[in-house]
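Then we have subunit A:
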Amino acid sequence: MIKIFQSEFFKLRKKLRTWLGPLLIMVLVLIAFPLSIDISQYDLNRFYFSIIVVALLMISFLSTEGIFLEDYEDGSLEQVYLVEQDFYKFVLAKVLTFVLLIGVPMAGIGSVFSILNGISINEVPKIFFMMFLSNLLLFNLFAFGSSLSINKGAILGVLATLPLALPIIILLGRGVRTIQHGIGFEGVMALMVGSGLLVASITPLIISATLKTHLE
Partner candidate 1 sequence: MSNLAFSSFNDFLHMDGHGVYVWSAYIISTFIILLAFLTIYRNIQLIRKRIKDARG
Partner candidate 2 sequence: MSLIAANRISYTINNKKLFHNLSFTIDAGSALHIKGGNGSGKSTLLRILLGITTPSKGKIELLKPNTKITYLGHKNAIKNYLTPIENLKLIFHQSNLESALDWFQRLGLSRVQDEISANLSFGQQKKLALIRVLAAPADLIVLDEPFVGLDDSSRNLLNKYLQESISTGSSLALTSHIRPEIISKELMLENFSND
């Protein structure tokens, strides 16, 4: 398992465009938004979180769009399949690698920008942790979406998985509100940790089934 994880990590690290691109786009969006709107800092503080959340949604979609495409097209997926008991582990390792190399920095960027909008430094770890968990959920979901559509592009992915992403967004929005109001954080957090663990362990199974169908 560690071996698979290491090689996935190695491969993704070598692909600069795949992991650095989305992060840069996220920074750009978060800078461009306040510049493009003519409202006071007070109003901005109220709306800005929504932009961070939507940016998380979009960037995680963008970065997982081709997550299995390369392995499918160059035949690596077939080779993994021949060692069949590894298929679940392979998917799990791949998704977790993406979360670690793209999702975690995304959560970092999100929390840094939330400081700029009137969140006190003490609250930042909470924000970071929450964004990390929602990224874990979103990456799993969108990895499922891209495994469905493999080489058929983004429109299909959006149609197939965006509806399923909405609960995560609502949960994240709710969580941010509890931080702003200072009450009820633990409850939302527990829900997120629970669903994060559940989704992160079940989704690779579904993705394995989907990928096997594609190989047939």
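As a selection rule, all candidates are chains of the complex that A comes from, given by their letters.
The criterion applied here is as follows: contacts are C-beta pairs under 8 Å (C-beta built on N, C-alpha and C of every residue); 3 or more make two chains touch, one makes a residue touch a chain; residues count from 1.
A quick note: this is a predicted structure, and the numbers were derived from the prediction, not measured.
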item: Options 1 or 2 - which one, within this complex, touches subunit A; value: 2
item: Of all residues in subunit A, those that touch candidate 2 in their complex; value: 3, 7, 10-11, 14-15, 70, 73-76, 78-79, 81-82, 84, 215-216
